[in-house]
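Left out: one protein chain. Kept in place: all the others.
A and B are the chain letters, set down in written order, and residue numbers restart from 1 in every chain.
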Amino acid sequence: MIEQYLVAALGSSAVTAVLALSVHRVSRAKAMRQPRVEAGVRIDMLSETNAQQSALIDQQNQQTQELEATLAQLRDDLANQVESNEEIRVSLDAAVEVREQLAQHADRIAAEALRLKSLGATFERWHEQMISLMTQNKDMHAKNQELSSIVRHVVIVSLNASIEAARAGQAGRGFAVVASEVRALAARSEELSKSYRDSLDISDLTTTATFQDIQAGGKMITASLASVEALANQFQSKLHQAST
Amino acid sequence: MISSHAKDSFERIFRKAAQSRLALDSGDACDITPLGQGETGASLAGDVVVLTISSIVFRLILVIHFDEDASTRDYFARNAAERPFQEVFLEICNLCCGAMNQELLRYFPDLGMSTPYVLHARCVSHLEELKPGYLSSHAITINGSVHLAATVCVCAYAPIDFIADVSTVEETSGELEFF
Partner (left out) sequence: MAKILVVDDSSTVRDEVAGFLRKNGLDVDTAVDGKDGLSKLKMSPGIKLVISDVNMPNMDGLTMVEKIRGELANNAVNVVMLTTESSPAMKERGKAAGVKGWIVKPFKGDAVLEAFRKMAS
């Protein structure tokens, strides 16, 4: 009987053991399944996170690439800018140089205009010379006048001579001839004197007209030159101002 | 070389200047009548005042005849008892020519005017010697008693054509233009 009992006990303990084992296994499997599930979840989560992070990394890589591309572009632009700045600087220097030359040119024009303006002084000289010409003319008029009066006097004297000659009768005949020749000469002198007076009048008119034309023309030129000088000075000061 | 428009214009400009400047007061009557060809120099004995306006294309000679008789002398020297008649009269002729100068400046940019000079009236008969393109004379009577005459002689060196508008009322002379 003990043997049966022992066998039964062994058998039940074996069964129990097996049961326990299977329960153990089941629960272990369950238990193992849990972490496995959890692990699976975790793995899934990690995979997702991983994927997200990969995506982020990709994004960032892409951004980095874009930034690098932009940086490269900026470097190029900078290089171009520096180059064009150089060109601008060169043109600016050239322009400054040109402006310098223009300013010098403007200085020369202003100086010339000033010099031309002083030519107005020659009109003063011509003025004086013309006055002296007119005075000369007046002088000739006066002398001609005197000649005229002398001639008239000669006519009177010759008339008187004719009268005396007539009084002297025969003896005065030769004298009468001379007296009448003198009268004829006097008449011709009178004519000449009148014609000379006409010439003097024409000379007076032309001299006066020429003198006045020179005087008036001179003023016209002086006014234009002064206007040129004013313009030249304005131009000159504008160019010099721009450099300060 | 001087167009008929230009001739009329010179005439108008002369009339306006003579009217406004030869009379001492604006209230005085100033009659201007044209003189024929032969009447120019012979109309007055006495003297003339000669002035010239020069431009690049022409010169204009203004000749004003006067006879220094009592009525002329009394009229012009009336405001200026101490001043010699000729000086006063020369200044008036200067103003008259100046007025013509101002009008002409509107059509010819560069003009110059001479100072006046006195010659004998006989000279006027020789104006033809200067070969003028325009020559015209007028008798001027102020207040019925002062007798003057004026001759305008223009010599052209290039064709001249312009139309003067003298209708603009005077104007700025005598007034101070501030800069």
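The working rule: a residue touches a chain if its C-beta (ideal position, glycine included) is under 8 Å from a C-beta of that chain, and two chains touch if they have at least 3 such contacts.
None of the values given here were measured: they were computed from a predicted structure.
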Which one touches the absent chain: B:S3, B:S71 or B:Q102?
B:Q102
Absent chain, residues of chain B that touch it:
21, 80, 82-83, 87-88, 90-91, 94-95, 97-98, 101-102, 105, 109-111, 113, 115, 172-179
Those residues of chain A that touch the unshown chain are 120, 124, 127, 219, 223-224, 226-227, 230, 233
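In this text, only the chains that are shown with their structure count from here on.
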Touching chain B in the complex, chain A uses residues 134, 198, 201-202, 204-206, 208-209, 211-213, 215-224
With touch defined as at the start, can you tell me which chain B residues reach chain A in the complex?
50-56, 59, 61, 110-115, 117, 119-120, 122-127, 129-130
